[in-house]
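Of the protein chains in this complex, one is absent; all others appear in place.
Up next, chain A:
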């Protein structure tokens, strides 16, 4: 026996996937910061990234700007652009993590966060809130609440008919989603076609324009918590992807993990709708792109998805603002952008789906 320290490390140990963590996540953070700087700088009154950085340095107590310009930039950046940028980061990260977690827990790379009906339920909730002439707060609360109710209905159907098996969960989600889609149609039908109906339809296309900084900050607490919780459960999700019996034999409390993951992912989905309406495709495609970058291991995939999703939605929002004079709903942009990206990813990712 040689001394333990003298034993050579086999070359194969050196390039385990963990090596990738050290470089990939900081790169994605850089990408996000750069995108955020561009987003803060662009608008009707364009600012350079240097201007934006100078403002934040001043705000941090390092006076690089004269007071007058500081006040101008404060108004522009903090009051007008920051809420929107913050909302894009939160919603993008939340949708991407929620999608990646759903794909892991359902062992299916084609699953989106709406699998259990959360977005359908939230859409119905928001429309109902508007129909009853609700305040903005009521619309948000109703969207959030109905999103959770829709998933609860799906889980109850799954428990009642199949002891919560995966197939019954999917079926429960389809039934619940269809139910709330039908209820949404009822709301649209009875809504006043001149005022309420257009408002509902436009809202459902998604927008980050009307996000208030207080809303964004408040929502960031549960969102951040759920994202961190899901990232922490990454290694359990890897075991879960192998099958229930195998995961249990590897010491994973399968049922509890599944429900907690579904709970966190649902919370994320419902919060995004209440903040910004329906924004499709992010939860489906971002995890795929992340998987191409960092492999399928969830411990790295989930944080990478969060960072990538945030950058993606910031870029989509930039496009939504820049393409035309009056901005287009961001949900349309993500759909138009998402389909070609998905087709590209499909070519590369198809191999692993046998």
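By definition in this document, a contact is a pair of C-beta atoms (placed from the backbone, for glycine too) under 8 Å apart; a residue touches a chain by one contact, two chains touch by 3 or more; residues count from 1.
Note that contacts and distances are computed from a predicted model.
Its UniProt record calls the unshown chain "ABC transporter ATP-binding protein", which is the correct pick from "Ribonucleoside-diphosphate reductase", "Iron-sulfur cluster assembly scaffold protein IscU", "ABC transporter ATP-binding protein" or "Cytochrome bo(3) ubiquinol oxidase subunit 4".
Of the options A:144, A:203 or A:236, the residue whose C-beta touches the omitted chain is A:236. One chain is missing from the display, and on chain A it is touched by residues 10, 12-13, 15-18, 104, 107-109, 232-233, 235-236, 238-239, 241-243, 245-246, 248-253, 291, 295-297, 299, 351-354.
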